[in-house]
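Missing here: one protein chain of the complex. Every other protein chain is in place.
Per-chain numbering from 1; labels A and B assigned in written order.
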Amino acid sequence: MAGAITARAPISIGSKRAVATESVLARRVLITITVVFLTIFVLVPLINVFNQAFSKGFEGYWSVFFPPQPPDDATLTFSQKRRLAEGAAQAARTWSSIGLTVAVAAVVLPLNIIFGLAAAWATTKFNFRGRALLTALIDLPFSVSPVVAGLVFVLLLGRNGILGPWATQLVWPDPFSLHWVGFENGVWPLAFGRTHTGVIFTPLAIVLATIFVTFPFVARSLTPLMENQGTDEELAALSLGASGWRTFFKITLPNVKWALLYGVILCLARAFGEFGAVSVVSGHIDVNDTMPLRIEKLWNEYNNQAAFTVASVLAFVAVITLVAKSVVEWKAARDAERTN
Amino acid sequence: MTIEVKNISKSYGASPVLRNIDLKINSGELVSLLGPSGSGKTTLLRIIAGIEEADRGSGAVVFDGEDVSDVDLGRRGIGFVFQSYALFKHLSVFENIAFGLRAKPRRNRPTEAQIKEKVQSLLELIQLSSFAQRYPSQLSGGQRQRVALARALAVEPRVLLLDEPFGALDATVRRELRSWLRHLHDTIHVTTIFVTHDQEEALEVSDRVAVMGNGRIEQFASPQEVYENPANEFVFKFLGNYNVFHGRSGAGALVRPHDIAIFRTSDGDRPDAAQTAVVAHIGFGGPVVKIELESDDKNRVDVELTAQAYHDLKLQRGEKVWFAARRAHSDFPPEYAI
Partner (left out) sequence: MLKRKFLTLGATLGLVSLLGAGSTAAAADVRLLNVSYDPTRELYTQYNELFAAKYKKDTGNILTLEQSHGGSGKQARSVIDGLNADVVTLALGWDITAIERAGLINPGWEKKLPNNASPYTSTIAFLVRKGNPKGIKDWKDLWKPGVQVITANPKTSGGARWVYLALWGALANAKTHDFSTAQGQAEATAASAAAKDFPVYQNAEVQAQIADLFNNHVPVLDAGARGSTVSFAQKQLGDVLLNWENELWLARDEFGPEKFDIVYPSTSILTEPPVAVVDKVVDQRGTRAVAEAYLKGLYSPEAQDLAGQLHYRPRNLDALKKYSAELPNIPFFTIDETFGGWVKAQTTFFADGGTFDQIYKPAK
């Protein structure tokens, strides 16, 4: 039994039984309601996203990312020049938002994996005082509005926040600005292109906010499985003389790999799509835009087609996520079957 | 290796699970911890293994004269076999058995060839040579149990600790494995502690039996000794079925079913104390036949006869017979009365 993942099995078995005992009419009504609901709230908006994204044709779609370049010798009117410059600036901002979104996910994901494993391990394999409280706390981000979460970071790390005096003075190098400078300045050939001051309204705050809204996913997808598996295998490995690390990497990790991957997928999807918390801590600076923030800005600039084009990329990511999720669920269910 | 458990206590919160346990096991002995469910057998075994810690300041676990109370599970040189087998699901039988060898520190880790040889010989020992590449899910319960044992033996432990190793198996397989384990122990002679709640299993397999009840060791002696001279009423009652006879003095006498003799009404040589009863039921259980009598005062009396004795008596259901206890236990200290 693989917890969160195969917990679905009993549910679907239950529903099958329910269907068998309900009348045909009730069954039809329920199916119709579900289909209508999904059509109105999922399918139609999704189709609309792509419809709007391609409302100016494939070229229009393409030009959101790769604005047209006029030939060098072209003579242009002022307003043509203005539009070209605007298009180039917009595309640059869009690319920057894609870059930041990926970068934030790349930073958040490993941290979440470590945290999720630690949290799931602590709450399932140890018995200690306050365990229930810890379990509840892990779920907190699910019940807190992301906007409130963002505001809490502002209150905490902002100029007048509790940690403000420290946080606003913090200078940290942008890891993505690391570049080659050669050996002229000494033995170390790399340097950071930029540093940031402060935490709130910088990419670091975006990372923090994203961690906050995504950290339950890995822990939550691991917990039921780890609970179910108990500690016997780990104890067996330890009793055979394996070190803690070896036990973790050779026994624990392989046992939970599908659940872990499942959590990772959910976490990535959320990291890519989070708006509220990130919006509050981004300070609306263009370079702090993630894709969802970028979409909102394009929309506010009446640039609907471009907004939907970026949205379609997110929608595409969501579809991939869905497929990956199904594959992982299927694999996990198969593994679980093998175990029993 | 000798194992000494000195004055170990353990409680979970306020409830004591082990109370001042003392146990001394000789080198090469096969000892079973026998007791009803919840009596603390697993807890004691896990404390010996180092999985669980005894209450602070309560005592010590000593291996060969060395206090190992603070030694890590992995460094005590034990082989532990879990009731759930705890095989590594994602590893083949071969890799399961090789796990402990591969986990050794680099300087005394065997070569790949040595590992292979060792695993092969263990596979032969457990008679699963052709199953090396299977996964645990492709094995039967008994096979899994043997793999778990081989895995524990691979690291050549000084002590083998088995927690209800055959608990989840069906009767036939249990019996088979039981004698297999006995033979295995005769060949490798590693000190072994074996937890079970099955009296027959404990008595049959072990050199000595520690009968546990309610967090205490009630008796620690050879199977014959515990069976024939139970230290107290608890041990007596736990080790098998019994009848309670209330004599005219009012004190109860406890009698094993096979310690009751049945006499035909026609027999002249029956003892004076014999009472009359009616044969209420006859159960054929192979070598032993179980007879249920109903005494004149409407009490049920269980009697076990050998097939031969039953055959000689030619008992019929509904027949009136005499019966008498050949041997009764009635001298237990009162505090153990249940």
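Throughout what follows, a residue touches a chain if its C-beta (ideal position, glycine included) is under 8 Å from a C-beta of that chain, and two chains touch if they have at least 3 such contacts.
Everything quoted here is computed from the prediction, not taken from an experiment.
Chemist: Considering the entire complex, write down the shown chains that touch the omitted one.
Modeler: So, spelled out: the chain left out of view touches A.
Chemist: Which listed residue (A:V35, A:A85 or A:I114) would be found touching the missing chain in the intact complex?
Modeler: A:A85
Chemist: Tell me which of A:G57, A:P70 or A:P173 is the one touching the absent chain.
Modeler: A:P173
Chemist: For subunit A, which residues lie in contact with the unshown chain of the complex?
Modeler: 78, 82, 85-86, 89, 154, 157-161, 164, 167-168, 173, 178, 181, 185-186, 188, 190-195, 197-198, 200-201, 283-288, 297, 300-302
Keep this in mind: only the chains that are shown with their structure count from here on.
Chemist: Would you kindly tell me how far, in whole Å, the mean C-alpha position of subunit B lies from that of subunit A?
Modeler: Once rounded, the distance between the two centres reads 55 Å.
Chemist: Mind listing the subunit A positions that touch subunit B in their complex?
Modeler: Per the touch definition, subunit A meets subunit B at residues 230, 232-233, 235-243, 246, 250-251, 254-255, 338-340.
Chemist: Which subunit B residues qualify as touching subunit A in the complex?
Modeler: 49, 51, 72-75, 78-80, 82, 84, 86-90, 99-100, 103-104, 135, 137, 148, 151-152, 154-155
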